[in-house]
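Below are the structure tokens for one structure; questions will follow.
With one protein chain withheld, the remaining protein chains of the complex are depicted in position.
Lettered A, B and C in written order, each chain numbered from 1.
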Amino acid sequence: MDLKFDASLADFRTMIRDAIKQDLPREIQERTRLFGGANSSDPHDSLAWMKILSKRGWTVPHWPEIYGGKNWSPLQLFIFQEELYKAYAPDTCWGGTHMVGPIIYTFGSEAQKEQFLPAIRNGDYYWAQGFSEPGSGSDLASLRTAAVRKGDKYIVNGQKIWTSCAYMSEWGFFLVRTDPEVKPQRGISFLLINMKSPGITIRRIPQINEEAELCEVFLDDVEVPAEQLVGEEGQGWSYAKFLLDHERTTSSFIYFNKRELDRAKMIATEETLDGVPLILHPNFQGRIARLEAEISALEGSVMRLLANEEFKYNETAVASILKVSGSKLQQALTELHVDLIGPKAIRHYASESVDRDPYDPWPDHIPGRTSQALILRASTIYGGSLQVQKNIIAKLAFGL
Amino acid sequence: MDLKFDASLADFRTMIRDAIKQDLPREIQERTRLFGGANSSDPHDSLAWMKILSKRGWTVPHWPEIYGGKNWSPLQLFIFQEELYKAYAPDTCWGGTHMVGPIIYTFGSEAQKEQFLPAIRNGDYYWAQGFSEPGSGSDLASLRTAAVRKGDKYIVNGQKIWTSCAYMSEWGFFLVRTDPEVKPQRGISFLLINMKSPGITIRRIPQINEEAELCEVFLDDVEVPAEQLVGEEGQGWSYAKFLLDHERTTSSFIYFNKRELDRAKMIATEETLDGVPLILHPNFQGRIARLEAEISALEGSVMRLLANEEFKYNETAVASILKVSGSKLQQALTELHVDLIGPKAIRHYASESVDRDPYDPWPDHIPGRTSQALILRASTIYGGSLQVQKNIIAKLAFGL
Amino acid sequence: MDYNYSDLQKMLLDTAERFLRSHYTLEHRRALRKSPDGLDADAWAQFAELGWLALAIPEEQGGLDGEITDIAVLMTAFGANLVPDPIVSTAVTAPYLLSHADQPDSDLFEAIISGEARVALAHDEPGERYAYSAPRKTLLSKTGNGYTISGEKQLVIDAPSATHLIVTAQIEGSGDFALALVPATQKEVSAYSYNLIDSARASDVKFNKAEATAVLLTGPKASSVFGEAIDRTSIAYGAQAVGSMESALQICSAYIKERQQFGQPIGKFQALQHIMADMFVATHQARSALYQALAQVDAPERDRQRAVSLAKITIGEASQLVSKQGIQLHGGYGLTDEYEISHHYRRLTAIEKLYGDIDHHVRRIGAMTQTA
Partner (left out) sequence: MDYNYSDLQKMLLDTAERFLRSHYTLEHRRALRKSPDGLDADAWAQFAELGWLALAIPEEQGGLDGEITDIAVLMTAFGANLVPDPIVSTAVTAPYLLSHADQPDSDLFEAIISGEARVALAHDEPGERYAYSAPRKTLLSKTGNGYTISGEKQLVIDAPSATHLIVTAQIEGSGDFALALVPATQKEVSAYSYNLIDSARASDVKFNKAEATAVLLTGPKASSVFGEAIDRTSIAYGAQAVGSMESALQICSAYIKERQQFGQPIGKFQALQHIMADMFVATHQARSALYQALAQVDAPERDRQRAVSLAKITIGEASQLVSKQGIQLHGGYGLTDEYEISHHYRRLTAIEKLYGDIDHHVRRIGAMTQTA
């Protein structure tokens, strides 16, 4: 056992921190600070930031070196992400850098690698994720969007939902059913689709925070060249599972959670009750301390997975722990923000209003907090709901 | 709507309070205060107290007048019970006064009424309840103890469990299966059995708090005269349900919960941290305030049921609310006691040790608290576990 | 004791349910967000017509002299239907303050009852947090033939559509606490207005020697009436919260019976059934807590405050549980503006923060406990 964080990484951290400080434009940082929640950076900012990061070759450090990765250790990657978050840098376009990218370099054709990997690396355009459907939320195996092979094309018909920023994506990666006859999981394939293709209609879904970044995507006889199939027909389900295995610790949102804890402390220093900062009030101190304990434990759990601990229990069940704990923390922290700002939390701020209204007399730590707390009710829903995670644990850890 | 507690009841309350103060022997009060938890008064004290109460005719005030009841209103009965609890009076023998008694006067024969009702009223002996079996905890319909009619007797074989104080009970009331052929609920009958009958063996079960008031009762060819069948054969299940309907608000343990809240405040005044009473520490104040809110709501819910509100939802589901909330409160309050006494909570006190050791230097509010908290983990288990209550609600309130 | 609705209350509730449900559809409410001041003028005229604006006003002022229980019953219907209009300020808070004024103003009552006047309460000042007994910085000054008021108020709920503001202030010179009536439409009153998360409205308001047309109450009586009004306001919002939760229960129950996943309605899953059961328990307890507070509304101050705070804690906790779990039951759809449950969550979140959040009321109870 060697439980201490390698001290030599301190230099690496400084190097990353300095670089971000130098590179990250203030206005992008500000937008991310106010309204960039977990996984919801402004896509324009994402792409702009990727352009900047790509100069250092830092958009996809986690990829294999031959595809432009940096060969950093898991701990270095951890530090890199943590510093990005701390600095309120936007996420990269996750669909590209962490989902379709790895799928393409692992299972894609050479032509696909050539066409897409550089574009993903450079942040040339945004990628839409077409997995969920109206009838299959947590039950992905039941998806119905059909792709029928006709000559050298697939004709795709169906509907996807919860697609982030589909309205401004150039490409999308879709799970589609290519074989309705076999077992549900076996008939699914993985297609790349140009979002400007005829037959695609996109509707932005108005959300609880009055934003509308999630979309419905309707596919009506969309023609997709057969060479945009990734890997083999019928393997889509296993590619999607590969993604999950590949990104086991992402669902912890550890960087986000640590940053938002810091933000809570900051707000608790600014906000007062009877003239005394909230951070001196035991109730709020206690809530903060308990969340800090939970985050510290979660960080330990992330490290254990990153460091390849041999677990007594099934590793997928162990990974579900990160999702369960991380998603609840996202909610608890952002609700704490709301409670810290108290009555002022009930004001509605639209993300664009921040740029628009320089006369707003309210302090700078208010805008965006309630919006973030509202939308993060989603954290226990998407990517396998809390209930689904518990089912997984019961089954895989205990055989129940 | 008339939501105010009838002011004229204040006099009634004073009358009750004064009477209890006058009647309740100090040493019984002390034992109840220290180790008499919810539903676990010392049976000797119960009977002794019933003897005293019976002089005023107050052992069964909730019974019909012709059987010795007092014709008090539901609110008067509420006040009576509340004052008993506040004064740390022991419970009456609940199995007699609130279970088998009402069953006998409602469904029993005249002979049974004559034989048993006066004895119950006077607290002549303790009653054991033989419902649960090792294989049927929350699933009463699956019970297997068999009573086979042979001439003018039933021959009973089987095993009961969780029978409070069976080892010192003179009579017991049992659910037994008289017809194994019909639907599980239909073949059950309600038998009165003398606990001294040949073939009955009793084992006291050592408990988590190192007491042993719960018992296993083994019945081995026990002969029970047929006239000890209550009501009709095969109706046992419906009588048991009648009991539930009859005592809808009991499961709230509202009197207990109110009293234990007061006790928490008392302990929080006695115990100090850095020289300051805990009641001045916001963390403990906050916990107390939240529990007080829950108890106040629960009391409202009890009143609504007592006052026969017309509910939009099924009334059995509404009654389950009292059990869910009341049982969790019992745990939360007694755990609060434990947390208030802090490190001192880890000392084991057996109930008999209180009488034995006059030299114990520890303050008087310590003994019994942890014991009570430990055993009250049972409150969400017996009488239909928390999970069973939620199943009931889902089914009866929402048809799920 | 009788927990059943009186015939009058049944009628009130039926009428309210019928009108509000048909008028305040989801689409209509979403459209109302774009109105300049958050007022649905047609609906407001109906409120007047139906007598709701007169319910809390004494008979001698032309009102219906309704009891607080009647008001609470009406408010549950408003909560159930997520009405964003400024009903509480004008029909609950203001009538109480105005009718306890040293000199009640019959004209204003008439204007309220007819739907012409709407009155908001301006109390919070910048940097404050539920400071209902702190001294005011806003100054009420005597001038030649009247009074002027100067100062800043923050988060004045329902101000954008208000014709009048009741402003808390200290009297210049004596420093006494006072409640003053200030017409909202004068150039000395300037407002910075915004939407709230539940589509209600509020403003930050500056008074620059604005005319106060009446000094309603001063000194200790002003303080105690003000405290009573705040507690009644809390009860009215609490009743709205109860109505909202009860709606949410029905919505969720219907949804999980309908929605299919893994080949069956999701309501067949025990885990979701138990979530519904938790919501049911919390909602019922919330209504019980409301009744407990209503029973004490005219009790001595300490008893009243205790009961109101206990109810606000229970209702606040229940609101969060019911609406959050309601969203969880809905999955992704729960997060959209197109499903009712997300609106209940926003409304319930806003109500929890109005006139004292859970933390505030826990403190108020805590302070009472330590002096018990």
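The definition used in the following text is that contacts are C-beta pairs under 8 Å (C-beta built on N, C-alpha and C of every residue); 3 or more make two chains touch, one makes a residue touch a chain.
Given the structure is predicted, the values throughout are model-derived calculations rather than measurements.
Across the whole complex, the hidden chain's contacts among the shown chains comprise A, B, C.
Across A:Ala141, A:Val182 or A:Ala394, the residue that sits in touch with the chain not pictured is A:Ala394.
Touch with the chain that is not drawn comes from one residue among A:Ile103, A:Ile120, A:Val176 or A:Leu298, which is A:Leu298. Of the options B:Glu27, B:Glu114, B:Glu170 or B:Glu210, the residue whose C-beta touches the omitted chain is B:Glu210. For the chain left out of this panel, the touching residue among B:Asp45, B:Glu83, B:Glu271 or B:Glu309 is B:Glu271.
Remark: the omitted chain is touched by one listed residue; of B:Glu233, B:Asp262 or B:Asp339 this is B:Asp339.
For subunit C, the residues in touch with the chain missing from this view are 269-271, 274. One chain is missing from the display, and on subunit A it is touched by residues 1-6, 75, 265, 279-280, 282, 285-286, 288-290, 292-294, 296-301, 303-304, 307, 309-310, 313, 317-318, 321, 324-325, 387, 389-391, 393-394, 397-400. Contact between subunit B and the absent chain runs through residues 132, 135-139, 142, 161-162, 205-208, 210, 214, 271-274, 283, 338-339, 342-348, 359-361, 370, 374-375, 377-378, 380-382, 385-387, 390.
Here is the rule we go by: only the chains that are shown with their structure count from here on.
Using mean Cα coordinates as chain centres, the one most removed from subunit B is A.
Subunit B and subunit C have Cα centroids separated by 42 Å. Rounded to whole angstrom, the centroid-to-centroid distance between subunit A and subunit B, based on C-alpha atoms, equals 52 Å.
For subunit C, residues touching at least two other chains, in rising order: 362-363. Among the residues of subunit B, those touching two or more other chains are numbered 282, 286.
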